[in-house]
Structures are given as C-alpha cells and as structure tokens.
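With one protein chain held back, the other chains of the complex are shown just where they sit.
The chains carry the letters A and B, assigned in the order they are written, with residues numbered from 1 in each.
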Amino acid sequence: MKLSEICGRLSVEYTGDEIEISGLNALSDADKSEVSFLEKPKYASQLSGTRAAAVFITQEMASKLPESTIALIVEEPYITLAKASAFFAPKRLENSGDAPSIGEASVVEPGAYIAAGAQIGQGCHIMPGVFIGNNVRVGDNTVLYPNVTIYRDCEIGNDCIIHAGTVIGSDGFGFATTKTGEHVKIYQNGNVVIEDDVEIGANTTIDRAVFSSTVIKKGARIDNLVQIGHNCVIGEYSVLVSQVGLAGSSRLGRNVVMGGQSATAGHLEIAPFTTIAARGGVTKSVKAPGLYGGFPLMEHKRWLKLQGLLSRLLKK
Amino acid sequence: MKLSEICGRLSVEYTGDEIEISGLNALSDADKSEVSFLEKPKYASQLSGTRAAAVFITQEMASKLPESTIALIVEEPYITLAKASAFFAPKRLENSGDAPSIGEASVVEPGAYIAAGAQIGQGCHIMPGVFIGNNVRVGDNTVLYPNVTIYRDCEIGNDCIIHAGTVIGSDGFGFATTKTGEHVKIYQNGNVVIEDDVEIGANTTIDRAVFSSTVIKKGARIDNLVQIGHNCVIGEYSVLVSQVGLAGSSRLGRNVVMGGQSATAGHLEIAPFTTIAARGGVTKSVKAPGLYGGFPLMEHKRWLKLQGLLSRLLKK
Partner (left out) sequence: MKLSEICGRLSVEYTGDEIEISGLNALSDADKSEVSFLEKPKYASQLSGTRAAAVFITQEMASKLPESTIALIVEEPYITLAKASAFFAPKRLENSGDAPSIGEASVVEPGAYIAAGAQIGQGCHIMPGVFIGNNVRVGDNTVLYPNVTIYRDCEIGNDCIIHAGTVIGSDGFGFATTKTGEHVKIYQNGNVVIEDDVEIGANTTIDRAVFSSTVIKKGARIDNLVQIGHNCVIGEYSVLVSQVGLAGSSRLGRNVVMGGQSATAGHLEIAPFTTIAARGGVTKSVKAPGLYGGFPLMEHKRWLKLQGLLSRLLKK
C-alpha cells in the first residue's frame, strides 16, 4: 500500500515521495518498507536508531527522527497506528488460493477443516473439528486433537501434540484507548511459531503477535488452560503448569518452570533454568536462576521465611 | 403453565384460582405472571414490594406477603424453586421452527451449525465449527471464529468479534443443596446479551442468567480464558484481562479495568473508571473509583505500603 494512500485514509498530512509500505512494526524492528510509531516519551531513545520508512509521531518528538525516516505528524500516534493496523489485516479466511497440501501418511479425519494454502507434513493426524487456517504450516508427525483451532499464517513444527480445544494464533489483546475511553482495535498481523517436539494441553490459548511472532521453542511442555499473550517467547524445554498466565512480551529462557497459576506481568525476561513456584507472580525480570515464589515475586526461601514470620506474629 | 399444574407436580398445596404462569423470577423483578421464592430471612424486606403472582415461602414468612401475592407454603423454598425451574427449561435444540435467516453478504463457512429461529445480520462471518442455538440473534458485521458456541436465545450486537472456542450462554452454576448434601439443578432460563463493538478472546466463558440476562455492554474488551458468571453486568468499554473470574451478579460500571487473574466475589458493584490490579480479589463493592489491588482488596498504594512493611519486618 502506498504511504500516500495510508495517510489519505487517516487524514494525515503527507506530500512526499510515493513509497510502497509492506506493514507496521515496532520502532526497533521496522525496516525501510515499514511504518512505526512513538507514543511514550520513554521510548524516544529508540528514534535515532530506527530504520522505519515513516513514523507516526507528535510534533514535539519529530525532530529526533533520523533524516532517512519520514515524520508523520499526528496528535495521537498510538490511536493512529491502531487505525492503520486495519489496512494491513489479511482476510480471516480465503477460499481462493492453492488447495492445502497434505503429506504422505497424514490422516485428516472427517469434520476437520483445512484452509487454502495450508501445508501439512507427513505422518500427521488431524482429528475431527480441527480448524487450520490459510497458509498454516504443520511439520511431520504432529497430532492435533479434536476441536483445536489454528489461526492463519501460524507455524507448527515436527512431533508436536496439541490437545483438544486449544487455540493457537487468536488475536493478542491489543487496542488503543481514546481520551473519551473508547477502544480502537490494533489488528494483530503477526503469527505464532511453535518449534519441534512441543506438547500443549487442552483449552490453552496462545495469541498471535501484533508484529512478528509469538514463539514456543523446541521441547516446551505446556499444560491445560494456560494463557500466553502476544509476542511472548518461551524457551527450549520450558514447562508451564496448568492455569499459568503470561502477559504480552514475556520472554522465558530455556528450562524455565512455571508452577500452577503462576503469572507474569508483561515486557520482562526470566533467566534460563529459573523455577517459579505455584502462584508466583513475576512482576519484574528475573536475572539470576533460582527458585522464586510469592506475589510480588521474591526468592522462595524468603517467601517461606515470611510465612514463618507471619505465623509468629499471629501467636503474639 | 397453570399454577395448579406447577403445584401438583411439586406436591405443593394450592386450591386457588387458575392462573397462567410464564416463568420464575427474583422477588424484586417478578411480574404478575411469574412465581418467585424466599429462602433467606435477610431478603424478607423484599416481600412487601413484590409483584409476583405467587411465592414459594415458609409458613413463618408467609404473612409478610402483600395480599395480591399467593403464598405457596413449603418447607424448603429454594429446593422447591429448583425443582420448578425444570418445568420452564426450553428444549436444548429444536429442529422445528423457522429456518435461520442469514443477512446479505454474511458468510457461513462449512461445518458451522445454525439452529432454527436464529437470525444473523448482514456482513457477518461465521467460521467452521461454530454452533448458534435456537433464536440467537446476531447483529451486522460480527465475526465468530471457529468452534465458538452460542447457546439458544442469546443476543450478540453489531461489529463484535468472538475468538475461537469461546462459549456464550452456558448454564450458570446454580443449584440448591438438600439437607443431606445432594444438589438439585436450577435451570438457567435467562440469556446473555452482548451489545455492539465488543471483542471477546479465546476459550472464554460467559454464563447465561438464571432469570433475565447476563449483559456485556457496548465496547467492552474481554481477553482469553475469562469467566463471567450468571447475571453479571459488564459496563461500557470495560476491560477484562486474561483469566479474570467474575462471580455471579457482579456489576461493573463503565471503563472498569480488571487486571490478569483478578476476581470478584458475587453480588457486588464496582464503580465506573475503577482499576483492579492483576490478582486483585474484590470482596465487597467498590464505591469510589481508583486503583485497587490485593486480596482482600485495598487501595493499591496501601497494598504497596504493606509489601514495604513486610519487607522491613523480614530484615529485622
């Protein structure tokens, strides 16, 4: 889509060259065919390094952009981005396009739906009621139990098992809120990538990224009713016990274990080989591996000490 | 159904006039074609104002009913109500009746099931594996992702998006328990009403009301794996983050934000523009807008102060 068309539809002033724009992206990830935005001053340091073609930005901040990036002056950059995201949303389901390809010895049971452009590897088992969207890629020897939904453009590796009712690639919880309290949807144009040898329980939900990918790395084990927000990255062989909730952009190293009902706030990292006890609430990044628990999070031995202290106080 | 028939099937004595009864309802909401009940003395003050045709009630309380309301004397009013609720339960799925109507430019994908009497507006997209029950009404430009289930008699507005696996209108968690500890189902004969421009995530559950409606108002945003109990009312533009749990009859004002894994006890109100932090447990009504957290709930700054206090105590 031409930048002039984007700006025209948003009533944003732009009189420069005709540039073809492929999509939207974060400031730090955008390439020269993409448009980005800056809303919060605390991210202003990212402006000088961006390679974005253009950025929705307020008048005050615009001077900090590199010369190679076009400033698109708006009053509310995040709201403008939200509106622009709709222009790049692919169709939910296209019936045209290549027939899906199904590998040798793969079985697709009756009542499964596989959309145009999907590619299923060899030796897979797709059970009744499964939905596989456009252009989804599934590796070899992967099993999808009944009523699993895989949204378009997601990728599933080899030797994966996904249990019944699980949803992969639903929209992340993204919206911009106007001054009067209304919400404008930010279309989630990224996807989910699940690597090889991952097992996922029943009725779990893994949201697609707003840009780029939510990633579940090789060998991870995810239990039932787990929520994984958009743009999370789950490290190799990590273990997420039932009812864990990971807010958007949580990044877990390899072999992280999260106990039942534990959770993270968003935009943080957990060091490899860290264990979060059941119910632990991770409020900021965990930099040293170890055993943590409580809410707000603390070393687990400190949490035990706290319980002992409270117990003694009650006896007084 | 005639009142005499209801009483006959329940072995409740009744020798008065033949009255046609349309259903059951709460004391304060029942009209003169409905039957209600009183179990707990604390609700006795509602007796004098009721317009119910008849009320299941104990001998002791019966004298407090207005003259226009018939006292149906029973030992266990709640158990009797539970048994009566079965008489008014509609059929789960009727194949007879009007063929569903599908508006112009709406697409119903293969493998979706739309029951008799359902009405789908214009420009909707109903994806594979969706179930839409009898008499459901869906507005215009609404999207139902794969494997969504909408139980009978529910209403969905215009411009809504409901993600995969979500269940709207399942039975509320209602039963009366006998003295010997057995449970008698209270049929949930209400519905769910979702207004315009509401987006709901994946594998969320919204229960139908026991009487009248569970209501999700205009512009609300609901994330994945959220539980909304029967008879809740969610205000305009409210935001419920993943794994929130709202017990029955929670009433949220407009622009209430509930953080991840936060929850409410039932039968309470939250003031408009209130924010409940992640994990907050709302144990009674919140009357002043603000930021709250913790369990039991407190002002969030108080919760932070408490964490500081505990931290200092541990250092001693």
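Throughout what follows, a contact is a pair of C-beta atoms (placed from the backbone, for glycine too) under 8 Å apart; a residue touches a chain by one contact, two chains touch by 3 or more.
Bear in mind that the values here come from a model prediction, so they are computed numbers and not experimental data.
The residue from B:34, B:140, B:153 or B:171 that touches the chain not shown here is B:171. The hidden chain makes contact, of the residues B:203, B:255 or B:275, with B:203. Touch with the chain omitted from the figure is made, among A:77, A:100 or A:129, by A:129. Residue positions on subunit A in contact with the hidden chain: 109-111, 125, 127-129, 143, 145-147, 161, 163-165, 199, 201-203, 219, 221, 223-225, 237, 239, 241-243, 254-255, 260-261, 273, 278-279, 307, 310, 313-314, in rising order.
For subunit B, the residues touching the absent chain in the complete assembly are 92-93, 111, 113, 129, 131, 147, 149, 151, 165, 167, 170-171, 173, 175, 177, 181-183, 185, 203-205, 207, 225, 227, 229, 243, 245, 247, 261, 263, 265, 281, 295-296, 302, 305-306, 309.
Just so we're on the same page, only the chains that are shown with their structure count from here on.
Distance between chain centres (mean CA atoms), subunit A to subunit B: 31 Å.
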